[in-house]
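A single protein chain has been removed from this complex, and every other one stays in its place.
Here is chain A:
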């Protein structure tokens, strides 16, 4: 079982066209950076959302993380723009 839940927010969600999906990436997807590269191949909308990975932030299991952060089966991974609350 290699499943992960991925959530999208703000313009990342708009470009991809939905707010979440359950995925089973191949074994070579081991961290946030490789997950973004793999997700970008799933649809034109995904490709557009991840065209500039440096503009996308990520969280794993509700904690902000860097591109080299590992991802594992069972994780909840979220992708979104830099936050603009307050």
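Here is the rule we go by: contacts are C-beta pairs under 8 Å (C-beta built on N, C-alpha and C of every residue); 3 or more make two chains touch, one makes a residue touch a chain; residues count from 1.
The working rule: contacts and distances are computed from a predicted model.
**Q** One chain isn't displayed here; going by UniProt, is it "Molybdopterin synthase catalytic subunit", "ABC transporter permease", "Ion-translocating oxidoreductase complex subunit D" or "Sulfur oxidation protein SoxY"?
**A** Per the UniProt record, that chain is "Molybdopterin synthase catalytic subunit".
**Q** Can you work out which residue in A:23, A:40 or A:59 touches the chain that's missing from view?
**A** For the chain that is not drawn, the touching residue is A:59.
**Q** Pick out which of A:4, A:35, A:49 or A:78 touches the chain that's been left out of the picture.
**A** A:78
**Q** Which positions on chain A touch the chain that was left off?
**A** 7, 9-11, 59, 62-64, 78, 80-86
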